[in-house]
Structure formats: structure tokens, C-alpha cells
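Right, one structure below, let's go through it.
Presenting subunit A:
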Amino acid sequence: MEHKLLKVDGLHKSYGAAQVLRGISFDLKRGETLSLIGPSGSGKSTCLRCLNFLEKPTSGEIVLEGERIGRTGSGRGERLMTDRELAPQRREIGMVFQLFYLWPHLNVRDNVALASIKAGGMHRDEAYALADEMLDKVHLRRKADEYPERLSGGQQQRVAIARALAQKPKLMLFDEPTSALDPELVGEVLGVIRELAEEGRSMILVTHEIRFARDVADRVIFMDGGVVVEEGPACDVIERPSMERTRAFLGQVGIGAGLSK
Partner candidate 1 sequence: MIAFFAIYGDYAAEWLPRLVLAARVTATLSLLGFVLALVLGAVLVAAQRTHVAALRRAAAAFVQFVRAVPLLALLLALYFGLPSFGLTLPGYWVGVLGLGIQGAAYVAEVLRGGLDAVHRGQREAALAAGLTPLAAFRFVVLPQAMRVMLPPLLNAYVSLLKDSSLCALIATDELMLTARAMASEYFLPLHVFVLVGLFYFAIAFPLSMCSRLLARRLGRGRRTLGTNQG
Partner candidate 2 sequence: MTTVVDILPHILALLGDGALTAAQIAAGAAAIAFVGGLVLAVVNVFTQLVAVRLAIAAYTEWMRNVPALAHLFLLYFGLASVGVRLTPLAAAIVGLGLVGAAVLCDVFSAGLRALHVGQREAALAVGLTPLQALRFIVLPQVLRLTLPAIGNYASQLVKDTSIASAIAAPEIMFFARNLVTSTFETPLIYASAIALYAAIVLPVSWLFARLERRLAAAGGMGGAR
């Protein structure tokens, strides 16, 4: 049965006079990998950050497995949740940031385990066991006692992925995970993301790596100027785009129509 894990409906976001999101709507099935692509400023990151309410949408609905994210109350009593109230909901959503944001005063294992202990109520041993397991998944178990500053960018990002996985989230969000990495380190991170996708995780990936999106994502959404321009199966949108704007964008980033690699 097709079960919609995530429903996004009519997402709007304005900063003062500037409208960044002008009505974004899409679904995500469980186990599906969705990629958001588009030029800088198109609103893809903002859209992603709205999903776990790091940005508060101006209007629109986000529903994760039947639960409304970020808003509470009903009718006239409806209001935005506070960060405190949002914490349990955010546990269900794992986020990986472009700049990793590993916590420098904690070693790798503590980075991965902290939230399990302080927000997940786990005992330290349990949390550490889980952390080691997640670090295994990203092939960095041996670095568990190191501090982030001693790791390469690619390694740090993989630790960040392990940290998000340790939440046992329903949904994983990746906000341009490789954009801040030196080129030779990009591959190791993409490799891990591909493994997660093949495992059947539900993921939304904002990325500039178009070929990777085509190979790994099930569906792709092309965004521009705060709206969804085109949406469909990854190969279709990227290799046979139907909209002119999509074609123009892909051409700019070096993906001609029919290019397969």
C-alpha cells in the first residue's frame, strides 16, 4: 500500500517583503529518496529547513505520518510550537547540515550519542553502543575517540550523518551535504548517502550533485524562484526535462539533454 510518510501542502515563507517560498507542495512515500535541485536562491534549503521548523513557515502544512509538525491547538487556538515543544518532533527527523556543525568540545562518539542520552532518555552504555553501530555504518568506528578538529571534512560530515542516524528518525534531510567539501572528499560522503538510499531510508536530499541525484534519487523536484517548476522520476526530470526552465538550469550546470554517465 502506498503510505505517504510526508505531506507538504502550500508552504509559504517570507522574510519581510522577500518571498522565498511561494506555495510548495509535495509528498514523500516511505522508503523514497527525493532530491530537490535548483539554482541558488530558489528556496530549496529554506524548504528543507521548514520541514523540521528550523525556519518557521509563514503558512502551509507539514504532516509527518499523520502528525502535524510545528503547530498545535486548533481553530482560533492554533499557534506555532515553541522550540521546547518541537524537540520530540525533531527527534523523528534527522538533519545533516552543509557545514556539519559537529560539536567541537565533544569527541566523535559523544557527538553521536549526546542526543540519545539527553533527548532520547537512553542510558549511557546503550547510547554508546548505538553510536558505535551508527559509526560503523558510516565506516568511522575507529575514529570514535577522536575530536572533530582532527578529522577531514569528509569524515566530519560522515560523523554528522551518523549523529542524525542515531536519532532512529523516520525521515532524513540532507542540506547540500557535500557543497562545503574539497572535491576529493565528496565521494566518500555520497557513497554513504547512496548506501542509505539503497537500504530503503526515507530521505530528502538538497544537492548540487545532479548526476548523483539522478542515480540515487527516486524522484526529483526542480525548484526555481520559490515554486516547484517540475517534478517526476529522477531520470525523467534530469534526462528528459519537459520544462524550458529545467532544461536551461541543467544546461548551465553541464548536463545536456540525453547525457548519461
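Worth pointing out:
The working rule: a residue touches a chain if its C-beta (ideal position, glycine included) is under 8 Å from a C-beta of that chain, and two chains touch if they have at least 3 such contacts; residues count from 1.
The candidate set was assembled so that all candidates are chains of the complex that A comes from, given by their letters.
Computed from a predicted model, the values in this text were never measured in an experiment.
Interface record for this complex: partner of subunit A among candidates 1 or 2 is 1, by the touch criterion. On the side of subunit A, the complex with candidate 1 involves touching residues 52, 54, 82-84, 86-88, 90-91, 93-95, 97, 99-105, 114-115, 118-120, 148-149, 151, 153, 156, 160, 163-164, 167, 180.
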